[in-house]
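Just one protein chain is left out here, and the rest sit where they should.
And now, chain A:
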Amino acid sequence: MKMRSSVAVAGIAVLALFGTACGKDGSPEAKTPAGSTGGSQGAPGAPGGAAPELPTYTPKTGVALTGSKTFDAAKSRGKLIVGAKEDQPFLGSKDPATGKVSGFDIEIAKMIAADLGFGPDKIEFKAIASTNRENALVNGDIDYYVGTYSINDKRKQQVSFAGPYYIAGQSLLVRKNETAITGKDTIKGKTVCSAKGSTPLQNLQANFPDTTTRVFDTYSLCVESLLSNQVDAVSTDDAILKGYAAKDPKSLKVVGEPFTTENYGVGLNKDDSVFRNAVSDALEAHEKNGDWKKAYDATLGLSGSAAPAIPALVRY
């Protein structure tokens, strides 16, 4: 009898805890499926009336890359394995219901795949954590990586890059009704959130000593704190911020000019220059024929921020 009543008490208490925890985490989460599916089909409430549509790509036939190990492996496998993110809205995000990934980076990956002769159904997207990108490329676990991957010298020692396909820069995400924060010169005395260990966070801590930083594991926790007034702004690359703003354009906006420069590239195995050239060619072709712009408008463009200039490719 004693035993039974204590178990019951514990059970109720556990339920109570789960109830509250769900309530707190669940509310912002509930936006995700609606937001991401809305994005791939052109979100309702997109600026400018008609919803922008994603470009379609025709896979090339008879592609042959002599001397490319990566390509040969993909060819014999019958599909490409592409590393991506699945937790960045409108860049690379996975719909929990359908398991499909969508976003700007995903479109870039599809453009490249099409020119290598692989249709969208021949791509396997693999979520790779940021800390594991270099390893995955070096070991050949993935053929290439597209996911807010900044080109820098230290990384070039381990992997190589095609691109840049997008120039991002550190910017600020604020609540829609915010008027005090308009750019980097207005964050003095404010609380700004960024992700653990990230370059933008290091920049904030080093160059903005009068700004309080708050650090969470992921940007979604930062955005949640922003929506619940715990922080005044979220700061990281504008591409990532635009993704969150596109997901919730009624409550969020990106402000100010980007104040750093991050060149996003496609991460590649270091030893395969033939493959690298093919990826660069593919990027160039789709930037020229307007696919790039279309992909931007249908994803990050939903945030209300206009497309930046397409960067010139660097071939080395």
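Everything that follows uses one rule, which is that contacts are C-beta pairs under 8 Å (C-beta built on N, C-alpha and C of every residue); 3 or more make two chains touch, one makes a residue touch a chain; residues count from 1.
In this text, contacts and distances are computed from a predicted model.
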| request: Match the chain absent from this complex view to the correct UniProt protein name in "Hydrogenase expression/formation protein HypE", "Amino acid ABC transporter permease", "Heme exporter protein C" or "Urea carboxylase-related aminomethyltransferase". | output: "Amino acid ABC transporter permease"
| said: Going by the contact rule already stated, which one of A:56, A:130, A:207 or A:261 would touch the omitted chain in the full complex? | reply: A:130
| note | Which of A:127, A:215 or A:285 touches the missing chain? It is A:215
| field | Touch criterion as defined above, residue of A:198, A:211, A:235 or A:280 at the omitted chain | value | A:198
| said: Counting contacts across the full complex, list the positions on chain A that touch the omitted chain. | reply: 5-7, 9-10, 13-14, 17, 20-21, 24-25, 130-132, 134-135, 152, 154-155, 157-158, 195-199, 201-202, 214-217, 221, 224-225, 228, 230
